[in-house]
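Missing here is one protein chain; the remaining ones are kept as they sit in the complex.
And now, chain A:
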C-alpha cells in the first residue's frame, strides 16, 4: 500500500472516532460532521431572528433557492456576518443578511464568473503595475476561499474568537484591516479581497431577485428603484418624485 493510502485509512478511522465521541446522533444514527454543523446553525438562526420570523421561514423552507452551491456552511456563516457589516440593517431597511446576500454570493461563485470563464487566464503571470489590473492566477472562488480563511485566522489571532463570534465593532475592525491592505494573504492583497467582497455585497443587495439576493426586493425599495418597468414615457418630464412598486424580471417570464 502506498503512503498515500495509509494516510487515508488513518484519517478515516480518526473521523469515525470523532463522530462516535461527539454524540451527534438522532434516533441512534450517527450524523456526519457537516450535517451536524448545519443543524446547529439552523437552530441558532431561528433563535437569533425571532423578530424576523417571515425571513426565517423563507430561508429555511419556502425559499428553495436558499441552499449552497459553493460555500461550506462555515464559509457561508463568515460571509453572512461580513456582508452585514458592509451593508448593515438600519432605519432605511434590512441589511445584507436579511436580503440573503450571502446566498447570492455563493451562487455567483458557483457560476462561470466564479471561475473566470470569460476572462483571460493564460500565463505567464507577473505582478504588474497598479494600472495594469488583475494579474493573479487565482479565480474568484480561490480568492474567496483564501480570503474567508484569512478573515477567520485574523479574528482568532486578534481576539481568540471566530469572526462570527466577534462584536460588530470587532468585526468592523477586522474588516478595516483587510480594507486597508494590512493583512497578509496568499495570491492577492487583502484589500483586493475586501473590494471583491464589498462589490459582490452591493450586487447582492440590488440585483434582480432571480439571482437569490435582494430578498422581497427590499434592496430596491430602499432606493425607490422600481425594477423591470416597460416605460417611463409619461413620467420622464414630471417634477415630483415618482414611487412605483418594484417589478422583478420573473414577471416578464410569465410568473
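Note that in this section a residue touches a chain if its C-beta (ideal position, glycine included) is under 8 Å from a C-beta of that chain, and two chains touch if they have at least 3 such contacts; residues count from 1.
The rule is short, and it goes like this: contacts and distances are computed from a predicted model.
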From the options "Imidazole glycerol phosphate synthase subunit HisH", "ABC transporter permease", "Ethanolamine ammonia-lyase large subunit" or "GMC family oxidoreductase", the chain left out of the display has the UniProt protein name "GMC family oxidoreductase"
Given the full complex, what residues of chain A touch the hidden partner chain? 85-88, 90, 92, 113, 116-122, 124, 126, 128-135, 172, 175, 179, 198, 201-203, 205-208, 211, 219-220, 222-233, 235-239, 241-242, 249, 252-253
